[in-house]
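With one protein chain withheld, the remaining protein chains of the complex are depicted in position.
Our next item is chain A:
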């Protein structure tokens, strides 16, 4: 049978179609927009800022970079598309609601003849006769006022006849009952919610072309773009070419300068300094690098030599800009300055990828150099072997620091003065030394204000343990627990509360206490890093790893901590933060070596956003022999079946033991564990408490 396709000539069905397609696109888009926070690597919005009145030079450029990044993260284009999609959907819904739909008329013979539903046959007949007098085409003139033509008059008369027939004539009535229409079985008709013009004569080929383009060109292009985009990146979201380049630059002995050189090989930088910008300004840049004093001191000769020997102009410019950024060199050119600040966050990202590469090799020195470079990049401090931590404080310049160190130099110490040590000097001495070096007192106050809010982690106790056990057994899952406090530099000793012993002990939840074991520790963030030269918000991270000093290799790979289980800093009401001195716990798990003995490790705790806040400590792990493991009492899980029960009968048949009311009930494993510790000084009468009375022979005393 032929099928009829009714196209949407009345333009009433297309809203449904458009609504469906638009919602298919808009709803996932909106979902990805709303899901944004977990995607972006920026700092937790809950974390506070460390305020200060200090503005570095070119603060406007840095702020411009920051807002550019924020705008990119806002993903304006996506939001716009999603908003448009929702608008279209709303309009469609409105249309659907408003359009008076032409009802598919249910053919109702009673209405046509204008008789009531319960009319008798005689009434129908008489009605028909009366109508035929007026409505028959021969007797009717088309009335132009009602828009009637001869055709419509004929049609109406046909309807009346059909109606009469449907109610009287047997065959027609059967048709009507079965198919709802007196003409018999109609062919199926389809309604298509698209405009008629799509199937009109000439437009067929355009439609074909459109579909062809969609399926043959747009779809493959989209899929290809997605697939090759994924293939281009490694797991750390770094381009493959970059990973290859950085891999080739790895050496056994690397200092941070070498790491800078390795990072500069990243292809992402050439994308940032696009095309024509790739080597514009290179000449002036290099001249300035050569000429300036601060660069003299910041860049080692060997690094300079490496820069000069580079052939590739884009890479040369990248490296030169990185060194300029690290030595806080003032390039007197807005465009260059903007580029310089634009490179820094990418450099940190590349460095993170490089750290994972170094970890794969397992040698400690490159990993440490890479972490130190991250610190230097965030704070814009030259990454020489002995860095100047005081440069992190506002208003401190190289010359001022040199003066200060000169005055306060402790003989025998090769290291530069760290913030902690500087703030540990008595205030009058600090004041005197700073003023002598050229720092005005109010600037010193600003610097001290910032220093007092920096999160310096002080390790109170670090130890190994196995959850639930007294000794560490070979190949067990060991937890390395660090108990630490955040004590900012310059906090007077009197305001630091003493530590209570109970804070230093890590209590495991009891064996059967599933709720306590499943409980997730709270996570509180630390204030964002104070880095006025870094054009992004950065959460400081702490990396803890264990190294083997003798071999120079890493024994336990780093664990990273961004949030802690207690609130370390709280709002002090004046816009800044003040420490709470709560003891935070850092835990990492790894597998113990398979031999027993004493193992010495060098623990490194590195804060990756501040220079000079690292801790190095020796920790010893004692692994006892496997025999010392606590034996789990496994024969009280299921007690022997009672004599009187069916199970007991079956056991007796098999010859297996059944519960004897005269034997003592076996004590539970927990009690036994405690009993071990207490058994030294307690008599054995404790265990007898559970024993059934030996004189009680009544079998009913056992529970069934």
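FYI, contacts are C-beta pairs under 8 Å (C-beta built on N, C-alpha and C of every residue); 3 or more make two chains touch, one makes a residue touch a chain; residues count from 1.
Just so it is clear, contacts and distances are computed from a predicted model.
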**Asked** Looking at UniProt, which of "Golgin subfamily A member 7/ERF4 domain-containing protein", "Translocation protein sec72", "KIF-binding protein" or "Mitochondrial fission 1 protein" names the chain that isn't shown?
**Response** "Translocation protein sec72"
**Residue among A:35, A:550, A:574 or A:654 that touches the chain left out of view** = A:550
**Request:** Looking beyond the chains shown, say which of A:70, A:129 or A:600 touches the absent one.
**Result:** A:600
**Asked** Which one touches the absent chain: A:271, A:308, A:522 or A:572?
**Response** A:308
**Request:** Touching the hidden chain in the full complex, which residues of chain A are there? Just list them.
**Result:** 308-309, 311-312, 410-414, 549-550, 600
